[in-house]
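Of the protein chains in this complex, all but one are displayed in their positions.
Right, chain A next:
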Amino acid sequence: MASAPAFEYAPAPESRSVVDIAPSYGLFIDGEFTDATGGKVFKTVSPSTEEVLSEVAEASAEDVDRAVKAARKAFEKWSALPGAERAKYLFRIARIIQERSRELAVLETLDNGKPIKETRDADLPLVAAHFFYYAGWADKLGHAGFGAEPRPLGVAGQVIPWNFPLLMLAWKIAPALATGNTVVLKPAETTPLSALFFADICRQAGLPKGVVNIVTGDGRTGAALVAHPDVNKVAFTGSTAVGKAIARTVAGTRKKLTLELGGKGANIVFDDAPIDQAVEGIVNGIFFNQGQVCCAGSRLLVQESVQDELLDALKRRLSTLRLGDPLDKNTDIGAINSAEQLARITALADAGEAEGAERWSPACELPGAGYWFAPTLFTNVTQAHTIAREEIFGPVLSVLSFRTPDEAVAKANNTQYGLSAGIWSEKGSRILAVASKLRAGVVWSNTFNKFDPTSPFGGYKESGFGREGGRHGLEAYLDV
């Protein structure tokens, strides 16, 4: 029986009028927007339409130095402020984010290409919650288990990716400020806007000048920030290759380093799993944010006896996904963030086909303009395949099978990465046993891609080190 066609939906776009994007933005240094030395700029486009949204200053090493100096100057007073006062600034920021959350959600969807459903219901609530959570720590650091009076490190240089621009900013800035550090943050080249709007939120909150500095630019700006001799702490979220380069840069210095890097998460479905729930979890695991998630469940490991049943249900479900205008409230799959990322996904998926894996996508019309990739599923994948080993960072799922729990664990752990994993089973003892054997920093059982400010996040092995979130997240910004 052919599955029923998806309902036709009338367009339901979220209004763009809620956000006012200026034609150009400068760097945010010492509480002021300023042009880059030399006046270099770059354009940021909407990935779903390729429309130019704004022009943004490209920070040189000289600009980075100005920002670090401003942060250094602000550090003395900020770190000496009573924790309760720092807390109140952060609470203010959390509240203003809540007030402006629709504006920021629309902005993020425009600049990143992800569906408004996600920015509105996942990114923004988590951003506000993260500031709210760490605000409460600022005057309780002596009770956090890092000594009676743990000290901040100084100036934190933070480099964040484009997949969750504002959420990654929150993960970096909230704990840094709560512990008394000042920051220079570089947003990703393709998604600079929400960080610049955040600068305005800092102004509204009355945050002292220089406590938060935002320098926009590409990898060279990030490299200058990481290498700056007066930076005491480097925090990076991004690719494993860049993470390794940063680790080499800070070698032999006293800079404290935390890295949150790539992943190749295994989503393991046992024969006693609730199949319908598992299908939802698999879809969420690899198609949330177009699969551009470091902790994505990009390898589906399914027990042989339920493979056919599961794949049938999964394909049926994929056929109902709606790809298109990210601002439409009914859209499930938005645009890929950049032409460069689309090319990478395309190349890896082609490699999967060339190496003999079987490719499948639901019938899916891609818009003419913008960067798009249909949800894709590969079967007949072996562990040797490129698509089973390399992080694709796109809506591409590789399906492998297993017979015994031991085999599932061995396959799940057979990767250089160790960020996330999922387990689907109704048997408590099996879940606990498998969870304890997985070499991954975050394990979801009978769920996937859940985040919370109280829950430490970070990887094993080449997925990086250090944790963000929870009490653990404080350590990265304290001199301990």
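Just so we're on the same page, a contact is a pair of C-beta atoms (placed from the backbone, for glycine too) under 8 Å apart; a residue touches a chain by one contact, two chains touch by 3 or more; residues count from 1.
Here, contacts and distances are computed from a predicted model.
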Absent chain [UniProt protein name; select from "Cobalamin-binding protein", "Aldehyde dehydrogenase", "NADH-quinone oxidoreductase subunit M" or "Multicomponent Na+:H+ antiporter subunit D"]: "Aldehyde dehydrogenase"
Contact with the hidden chain (one of A:Ala10, A:Ala251, A:Ala363 or A:Ala384): A:Ala251
Full-complex contact with the absent chain, from A:Gly38, A:Gly145, A:Gly206 or A:Pro367: A:Gly145
Hidden partner interface residues of chain A, rising order: 129, 145, 240, 243-245, 247-248, 251-252, 254, 259, 261, 416, 431, 435, 438, 440-447, 450, 452, 454-458, 460-462, 464-465, 467, 470-472, 480
